[in-house]
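Sharing a structure here in structure tokens format.
Note that one protein chain of the assembly has been removed; the remaining protein chains are unaltered in position.
Order of writing sets the labels: A and B. Residues in every chain begin at 1.
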Amino acid sequence: MTSAADLSPSYDLVVIGGGPAGLAAASLAARVGLSTVLFDENPGVGGQIYRGITSTPIKNGTVLGEEYWAGGALASEAKVSGAAIVTGATVWTLDPSLAVGVSIAGKARLIQARRVIIATGALERPFPIPGWTLPGVMTAGAAQTTLKAQGLVPDGRTVLAGCGPLLWLLAAQLLRAGVKIEAMLDTASRRNWLRALPHLPDFLLSPYWRKGLALLREVKAKVPVIAVDRLSAAGDGKLKEVVYGTGGTEHRLAADLLLLHHGVVPNVNLANATGAAHRWNERQLCFEPVLDDDFTSSVPGIAVAGDGAGIAGGTAAAERGRIAAIAAVRALKPEASVPDPQVVRQKLAREEMGRAFLDILYRPADSFRRPEGDTVVCRCEEVTARQVRAMADTGCEGPNQMKAFLRSGMGPCQGRLCGLTVTELIAEQRGLSPAEVGYYRLRPPVKPITLAELASLPIGEAERKAVER
Amino acid sequence: MRTADVVVIGGGIHGCSTALHLALRGLKPIVVEKDYAGRHASGVNAGGVRQLARHVAEIPLSISSMAIWERIEELVGDDCGFDCHGTVLVAESEEELAGFRARVEDLHLRGFSHEELIGRAELKRLVPAVSDYCPGGVVSRRDGAADPFRTTQAFRRRAVEKGAEVIEGVRVTGLVRAGSVWRVETSDGPIEAPKVVNAAGAWADRIAAMLGEPVPLEVIAPMLMVSSRVPPFIQPVVILRGRKLSFKQLANGTVVIGGGHLATPFRDENRTVLDWSKLTASARTVWELFPVMREATIVRAWAGIEARMIDDIPVVGPSSTSEGVYHQFGFSAHGFQLGPGTGAMMAELIATGATNVPIDGLGIGRFAAR
Partner (left out) sequence: MFKRLHDTATVTITVDGQPVRARIGDTVAAALLAAGIDHCRTTPVTGAPRAPYCLMGVCFDCLVTIDGVGNRQGCLVPVREGMAVATQIGKREAGR
């Protein structure tokens, strides 16, 4: 295992995140001779989509599906590319001078990069329903993670709720692994179909529609799918019941595990903390970095590839990683031979086709994004929707003032689980658009580090020399 | 054309406090703020409310300010998170303690009694978590700390309630004499007023330059970091002199670590870039002084942009070139505590032409003499 002391003081390219975008980028750059390091905070590479790809105990290929196993090639390619692949490595700061702060096993280093590719991917959109903080309520992604990486599956009465392709995929994977699902509570608005219809032709040309339809059929054959427009988790200290309804009806379903999901959004924390410009994407209902054709951000030398650049899925992420890496190679080693970026861009365009249809079809309903009353919005500091709305009414104009007034977004997750909700709530109360309200200004360390880790950072020439090998 | 009795440039703690005190005297101030009230140093400083270890020239302002802090809720309708557990200046060696003793004796001779020398036992009683190597220190028992953003907002809110106007997101672009009044050009049109207060913090030199009154102002960005919530273990604010540190646990359990290590400021972009080498030095100081903090996690670090004068004391008082203009800036990373009192003094000065609080030595003229 690589330790902090094993790292060089500087690299041509630092890639942050070992999902498809990061793996593809690091492989391409290292193969043509850029000194390249890839940091990932998880115990292994693969990101979320290929989680546990090099170590999964799931040997039956059909459970996770062929798309999952495609990740193996990316991982092996990266392994032999010459890039240093460092797992268990948490990047906690990146500044505009391209200094990268990283912690490995409790020891910190500052590494100087000539180019940086942020490939920190996506996270699941906050799903703030009453009771979502109860033990027994998790994200669908969490269940998929334990399935892939540990071969661990839900036991007991399991309910899935929400909308989006990943929820259906998870349902199918769990069914194939022999898990019984009590119900699938579908929160997508029926009206989305009409709005999505104009984008159907594109979707029919994409690689996804056949697979998507097959998934839907596979799940619907075994699980009752119930359309809902209200949803909450109830229990005292842990989940006991899922409460749902449409119109005037209300049903209670005894449950041990509720898995929530309504789409994924870019994990913007690191890019935001570097000062890179971001903008609101109204179709995907999230903030995303402002990028050029090579995925370079507004901060020179820093690119954002993969789903962190806007949601497009795993295969598109790899192509984006390659495009960003080609730009880095062209800047640092123009004589090296790289693939024609136009060819990669065409592949990417094909992968991105049909995205609009899915985005609109699975657009989460307003009521599930903008909670009311005592529903917790900020899980870390336990700030409720009522508090945020009331503070917006009394004049609080933006998320950064909200931080100061209510401490929302001030806990260890640094707004990852409340940022979008707080922005949308302020926008609704003040009659503004989320673009006008803006997002939290994020501060490093983007992941908490202990005082001891920070104190371990080599400073001064003598200390730095002592750790350089 | 908008008109006012006083245009206050800058919506920090100083601008908002001056506006409130002017309004309380029946005058109509307009505060012009380029971002929003408390956006910079006033909203994001360490929140120390300290008389301890101040330059002699600003002690009168600090003492008058303290009297206001002690009834802050009466004044602004919000307790501002103010608590009063004292500030302790910790000596890290016998030699340092000897230096502190000399200062405290000197202050007593000048008639200031707020600083009190303490030995090892009293230090341990006040700050049980402090490392054993520290032989004593100085305490100012009436000192405390407050929530800076909440305080600035409370002053802003009460000022508005009392008749002040606060215009945010508007930038001052020019200052011209128009007969008996000043015409303040802004990005939202001109405002005319007989009096102007320059409380523009890190941008105050640009306002002074409009008056042909250049000042040696350095833009600085002192860094702070905060831990996640930890169990309560310390009540007073602790500061050091030999090494840079200010250290305070808030009521919510988080610990704010500062002390004046500087980030790189970019004042035209409202942006700072942190210096992790210096934050590491800060972490090491805490590691040694408070072993209890070693495994605490640091969740955020930031820096607020403000002004430092070459002599580390503020510029307070009338302009030396321009009748009707007053300066109130350059608080050099220790202006938060001074906000309430300086605003009151400034309002008195503007309304009556004189003040009882001595501000000798703080005038802008001191730079012209150099």
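The rule we apply is simple: a contact is a pair of C-beta atoms (placed from the backbone, for glycine too) under 8 Å apart; a residue touches a chain by one contact, two chains touch by 3 or more.
For clarity, every value in this text was computed on a predicted model and none was experimentally measured.
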*Contact partner of the left-out chain, one of A:Thr133, A:Asn192, A:Asn281 or A:Ser298*: A:Thr133
*Can you work out which residue in B:Thr18, B:Thr297 or B:Ser332 touches the chain that's missing from view?*
B:Thr297
*Which listed residue (A:Val15, A:Leu28, A:Val45 or A:Ile58) would be found touching the missing chain in the intact complex?*
A:Ile58
*Pick out which of A:Asp155, A:Glu250 or A:Glu282 touches the chain that's been left out of the picture.*
A:Asp155
*Return the single residue from B:Ser228, B:Thr264, B:Ser277 or B:Thr355 that touches the missing chain.*
B:Ser228
_Give me the subunit B residues in contact with the hidden chain, please._
129, 227-231, 233, 253, 255, 291-293, 295-297
_Footprint left on subunit A by the chain that the document does not show_ = 41-43, 48, 52, 55, 57-58, 88, 90, 106, 123-124, 133, 135-139, 141-142, 145-146, 149-156, 177-178, 237-238, 256-257, 267, 379-382, 411-413, 416-417, 447-448, 450
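Convention: only the chains that are shown with their structure count from here on.
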_Nearest whole angstrom, what separates the Cα centre of subunit A from the Cα centre of subunit B?_
40
*Name, in rising order, each residue of subunit A that touches subunit B in their complex.*
93, 95-97, 99, 101, 110, 275, 397, 401, 404-405, 407, 410-412, 414, 443-445, 448-452, 454-455, 457, 459-460
_Looking at the complex, which residues from subunit B come into contact with subunit A?_
36, 38, 43, 149-150, 153, 227-228, 252, 271, 273-274, 276-277, 279-281, 283-284, 286-287, 293-302
